[in-house]
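Structure, as structure tokens:
Heads up, one of the protein chains got dropped from this complex, but the rest are sitting where they should.
A, B, C, D, E and F are the chain letters, set down in written order, and residue numbers restart from 1 in every chain.
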Amino acid sequence: MFRNQYDTDVTVWSPEGRLLQVEYAMESVKQGSACVGLRSNSHCVLGALKRSVSELSWHQKKLLEIDDHMLVGIAGLTADARTLAKYMRNECLHNKYVYGTPMPPHQLMADVADKHQRTTQTYVRRPFGVGLLVASVDPLTQKPHLYQTCPSGNLYEFYASAIGARSQSARTYLEKHHETFGDASRDDLIVHALQALVGCVSGDDELTKENASIGIVGKDEKFTLLEGDALQPFLDRLELKGGDDDEEEAGDDAAAEAEPMET
Amino acid sequence: MFRNQYDTDVTVWSPEGRLLQVEYAMESVKQGSACVGLRSNSHCVLGALKRSVSELSWHQKKLLEIDDHMLVGIAGLTADARTLAKYMRNECLHNKYVYGTPMPPHQLMADVADKHQRTTQTYVRRPFGVGLLVASVDPLTQKPHLYQTCPSGNLYEFYASAIGARSQSARTYLEKHHETFGDASRDDLIVHALQALVGCVSGDDELTKENASIGIVGKDEKFTLLEGDALQPFLDRLELKGGDDDEEEAGDDAAAEAEPMET
Amino acid sequence: MFRNQYDTDVTVWSPEGRLLQVEYAMESVKQGSACVGLRSNSHCVLGALKRSVSELSWHQKKLLEIDDHMLVGIAGLTADARTLAKYMRNECLHNKYVYGTPMPPHQLMADVADKHQRTTQTYVRRPFGVGLLVASVDPLTQKPHLYQTCPSGNLYEFYASAIGARSQSARTYLEKHHETFGDASRDDLIVHALQALVGCVSGDDELTKENASIGIVGKDEKFTLLEGDALQPFLDRLELKGGDDDEEEAGDDAAAEAEPMET
Amino acid sequence: MFRNQYDTDVTVWSPEGRLLQVEYAMESVKQGSACVGLRSNSHCVLGALKRSVSELSWHQKKLLEIDDHMLVGIAGLTADARTLAKYMRNECLHNKYVYGTPMPPHQLMADVADKHQRTTQTYVRRPFGVGLLVASVDPLTQKPHLYQTCPSGNLYEFYASAIGARSQSARTYLEKHHETFGDASRDDLIVHALQALVGCVSGDDELTKENASIGIVGKDEKFTLLEGDALQPFLDRLELKGGDDDEEEAGDDAAAEAEPMET
Amino acid sequence: MFRNQYDTDVTVWSPEGRLLQVEYAMESVKQGSACVGLRSNSHCVLGALKRSVSELSWHQKKLLEIDDHMLVGIAGLTADARTLAKYMRNECLHNKYVYGTPMPPHQLMADVADKHQRTTQTYVRRPFGVGLLVASVDPLTQKPHLYQTCPSGNLYEFYASAIGARSQSARTYLEKHHETFGDASRDDLIVHALQALVGCVSGDDELTKENASIGIVGKDEKFTLLEGDALQPFLDRLELKGGDDDEEEAGDDAAAEAEPMET
Amino acid sequence: MFRNQYDTDVTVWSPEGRLLQVEYAMESVKQGSACVGLRSNSHCVLGALKRSVSELSWHQKKLLEIDDHMLVGIAGLTADARTLAKYMRNECLHNKYVYGTPMPPHQLMADVADKHQRTTQTYVRRPFGVGLLVASVDPLTQKPHLYQTCPSGNLYEFYASAIGARSQSARTYLEKHHETFGDASRDDLIVHALQALVGCVSGDDELTKENASIGIVGKDEKFTLLEGDALQPFLDRLELKGGDDDEEEAGDDAAAEAEPMET
Partner (left out) sequence: MFRNQYDTDVTVWSPEGRLLQVEYAMESVKQGSACVGLRSNSHCVLGALKRSVSELSWHQKKLLEIDDHMLVGIAGLTADARTLAKYMRNECLHNKYVYGTPMPPHQLMADVADKHQRTTQTYVRRPFGVGLLVASVDPLTQKPHLYQTCPSGNLYEFYASAIGARSQSARTYLEKHHETFGDASRDDLIVHALQALVGCVSGDDELTKENASIGIVGKDEKFTLLEGDALQPFLDRLELKGGDDDEEEAGDDAAAEAEPMET
């Protein structure tokens, strides 16, 4: 990463046609704890690693409810994520109040992405320092959708994805297994999400019912959060599969994670 | 490209009478995946290379519907393009609501170009980092028009054009064949668009029904998007023509692509 | 801590994806005198070291009443803390006036945290230079909650916490004993708070009824402030326990106190 | 041209009493393709060299209609010119709507010049990077007028003028013949305009019906644009005169073109 | 005091978590002539050294009336002090007009301190360069209060205090005697104030009825200003005590005066 | 003229108490072509050297009518002058419309001078780069007045004055003869104005009816402009006086022209 006079102002183009401040903001996403998302034809599941500030604190929430049919997983600056989640909740409430129906996810995501874009084109603000994985069910079609935002204002739709620290390991797992996700049962999806998280735990720690968190939305099923003891049955199934993943190779994390701002 | 104190502020002229920040923004267009456009006397066709962030993501949309008679192909910052497309859709809706008729394309394009120009004359924003190819049919005359925008605020009308990475190859093809486009059938136009895209695919990849995308507007014909299996018949015709193009020479990409801001 | 061109403007990202001005503001919290907080199932207690500007001045208030069910302990810039406390009092008054009920603490804390976040995303202001420990009882459930804010806009909920100068010693104490807090009596909680403060007193000074301050909110119990003679009975119990703490080790203060902005 | 700390901000005077940013903007006019204007006692004619971005594009418009009695030829940034032309059209429409008469050209030109001046006295914008030749007929007196604007906000009235790249050759021709313009016929004026353009064509190119463009307003005659085949009769007359111009000497372009901002 | 890139903008934190511009503003307080304040259980007295610009000028006012129950002594920029005093007077008038009662001093002081704080958190203004000693009597309880402001926005309540040049000498005197102030008579308080001022007079000058100024508010007693001949009886008592103070030691002025911005 | 960090911002004082940007703006006045003014007891006459951009252009107007009783001669940036003249015309129209009487010249000049002053005290604009000589007759007293403005916002009243390039020669002439102006006839004043201009013509050029321009306002006489053939009779008288001026010495132009901003 080269550094020069073009990288301290978000409204300044580098001679190569890049916005370096936006790229730096994207670095902050890689420093949050990992978050994974995947979907079948009927459900969308998010899994996240909760990070505890100290033994005395509650774990920080990594999965935030937006509405009955939508939840958000975050990696990056918590404060920025909370602000965005608040905006999304307000939009959902407003839509229900004005139109009497739940907010269509694709429409909300376009608004959220535009909110990101604006911070990249004016010099009075900074780009957001957070990436969001959004699990949702379309209120009309009852189809699950998994969206991912980026500080650049880009918006992606994924079959399965992972963001945050050490998320390359999760992506490798997801790529290997994603063809089976379409018809997977609700429970199998949860196990896949947890299994993908295993490699994202730092150092000698393990994935436990204390640091894992699962959120589910699905066809005709409202938002459910699974934490603590409710996770144990799924974690138990996980251990049976452990050996299978050992042979995976992490690859080059930085390269794999690079998402171009252009398309 | 020389670098100096005149190139970090969009409102500062260089002693040579150039706006370097605007020129840098034009570089970002060359980094998007390719997009081609061409028109006959009755139809206007856009073709684009979809770029996938990962195996797990959906391909990014490269062709965006604006209205029944207008669609946009993009190269450059996706988030900027989405913002501009949203603006264009709103203008079309507004025109229909207020005047009861579809938005005249030349009028909308002048507004879009002015929107670009403003970002080049004030210091609080940055120039947009995207180029648009706009295929449209005039609602009054039912004539097709192909427009192209530039971060500088310039607006061009083309018989055929190509923007984005490795687009010089496509331009060479289009220049060679453009005299036959006027009376070409709808299907032939599509094949020409795909053939022009062949040389824009990077490295060892090929043009397939997965990464190609075609959009059509025409006389008395509403916007149609062709993707996936619907493209295969056209791709099949393409392969028969492959040998013919091998002898083309790419020329000097940078030089050929240079579009002067002055006229 | 490295220093460079990225650390003088709050809206500028460093190439590593950090906001250095926000991190510098977090340093000011470590320079205030210590403040500790802890909760049982029925009460929430704050303890603070009052700092006197001179022999002639009154001790500066370290515990500020917000409402009957909420009080704030501060470490960092006093003037910033006073401004925030004023805002919180006004919100509580406004809620009572409009809805007829006390302000729900979690809602107020989200607003306060957003107020922090905004100062980190615009260039016309600076991040707040203060950390708050907020003891509160939910007016609906009558459950005690202990919140902690950070200049970054992060918001934490704790079982027990300590901020300010020499607070590592207090955290060590709290971690050792926190499992007994849940069922502790109101009086025991107060003694724990004072005991945690003992190690935070600077140099050769001692914890006395002059420099200590205790604030309590609890189930069906309005805000109480204990200072001066009212503290003596608790300080007397404290001395009996003194020897027990001598064996504690302070650890590495800086490392332990580092709170990541990402999650 | 010397460079220093006084030349990057439009509101900063150099110690010599010059505004260097305004002078730099004037450089951009010299980089547009040439445009010439001349008037008799009854007509005003503009001639311009169209520049084509590529074989596939339409030629860029160099002559823009403002109203029945007014047209504009441009050299410099196209996007700035389009913005100014839009402003002029709106003023003309507004004048017709409010007063029921066509806009008096001298009044509109004073407004356009003031619009330029404002961009040279405030730091939030940049000076326009375009020069305009405006051919008009006064709606009251039916007399033709030829105006020229400058990025500095200066406004000139000319008998004949030429701006843009290689325009010195055209000025030399116009100076040699201008005494015969007063009583020249409409057709002769057009031939003079084309003849003046001959020397402005770059390199080995020639003036053809493809790259030339002529616009005419006159006494009791609405705006006419001559392009393509309609130009051929005039180009044919031109070739008969070719030898006559060979002996002209171009002189020192830069010196001759220097227009002082002071008077 | 170290100097670097962090000390020229009030909204920039130094890596140590300090706001250096605020600290520099605090230096200006130390350059004003001295002002002392002290209170008994019934009265609050301010004493100040008037500084004369020249033999021909009136002495500058150092004690400014705010209302019947409140007066201000100043050290630092006179113009800033006058602006603040005007604000305080207006608030008092407004309170009387709206509520029919005198402004409660603690409420006004909180507003004044917030006014200071705001100048430290926005980049368009500078921190105030003045310290205020405010003597007041609470209109409800009729208890005297002595407040002190600081450019940082900090607000202190004191039993006795001194600010300005050479004020350390006064503080030493006040610390020695402050235990007797509580029950001191109105006249004794005045003598104490004058005695404290003796050491603040510069060089070979003496405290005289010309350069001293005393202001008093008290229980059921409106604001009184003592100057000139009215001071002589108190100055006469003063001389009897002169020898007693010779043995005081000034100590380290800078260290003693340092008021931390954090608490 | 020394150059340093204090001379690029109009709101920055140099340590010597000067505003260097204002002084630089004053330099631009010395670069315009010359303009002279003088008054008798009944008339006020302006004379100016018109400068032609090219053989093909009209001469630039140097004398601008403001109202029947007021005209302006300019030296410096033409665009700034035109803006100021427009403002003055509008004020005159407004005064007539609202009060039914012509604008008193001294009042308008005070407003114009304040308009200049404001550009020297705010950082968003630059000082005007033009000097104005204003000839006027007071509508009430019918006395002629000659005013001169300066970029600094200073306003002078003169018996006779000259500004612009080579104006020192004119000032020398005026100083020599000004005692005879009071009772001079209208025609003699005109000859004096032309004679003063003779020395201001550059190089080998001469003062002719093409480049000279005279404007007159007088007691009970509306604004008259003399140009072209109407000037010849006066120019003929001029030549008879030519030898008389040869012996004048120009003196030190820069020194004589220096007008202090202070008084």
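As a working rule, contacts are C-beta pairs under 8 Å (C-beta built on N, C-alpha and C of every residue); 3 or more make two chains touch, one makes a residue touch a chain.
As the structure is a prediction and not an experimental result, all values here were calculated from the model.
Engineer: In the complete assembly, which of F:S161, F:Q195 or F:S213 touches the absent chain?
Structural biologist: Spelled out, the listed residue whose C-beta touches the missing chain is F:S161.
Engineer: With respect to the chain omitted from the figure, which of F:G129, F:G153 or F:G218 is a touching residue?
Structural biologist: With F:G129, F:G153 or F:G218 as choices, the missing chain is touched by F:G153.
Engineer: Pick from F:E55, F:D114, F:D183 or F:E206: which residue touches the chain that isn't shown?
Structural biologist: Residue touching the absent chain, from the options given: F:D114.
Engineer: Against the chain that's been left off, what residues of chain E make contact? List them.
Structural biologist: Its contact residues with the unshown chain are 1, 3, 7-10, 20-21, 24-33, 51, 53-58, 60, 62, 74-83, 86, 119, 123-127, 129.
Engineer: May I ask you to list the residues on chain F that touch the chain which is not drawn?
Structural biologist: Listed in rising order, the touching residues are 5-6, 9-19, 110, 113-114, 116-117, 120-124, 148, 152-161, 171, 174-175, 178, 256, 259-263.
As a convention for this text, only the chains that are shown with their structure count from here on.
Engineer: Among the remaining chains, which ones contact both chain B and chain C?
Structural biologist: A
Engineer: Which chains lie in contact with each of chain A and chain E?
Structural biologist: Chains touching both chain A and chain E: C.
Engineer: Rounding to the nearest 5 degrees, give the angle of the rotation that lays the CA atoms of chain B over those of chain E.
Structural biologist: Answer in degrees: 155, to the nearest 5.
Engineer: At the chain C/chain E interface, shared numbers over all numbers used: above half (same) or below half (different)?
Structural biologist: Chain C vs chain E: different; shared/all numbers falls short of half.
Engineer: What whole-Å value do you get for the distance between chain C and chain D if each is reduced to the mean of its CA atoms?
Structural biologist: The answer is 71 Å.
Engineer: Could you list which residues of chain A touch at least two other chains?
Structural biologist: Within chain A, the residues that touch at least two other chains are 9-10, 123-124.
Engineer: Testing understanding: with touching defined as stated, what is the shape of the graph linking the protein chains, line, ring, star, complete or other?
Structural biologist: Graph shape here is a line: each chain touches the next, no loop.
Engineer: Name the touching chain pairs, please: which are they?
Structural biologist: Pairs flagged as touching, ordered by label: A-B, A-C, B-D, C-E, D-F.
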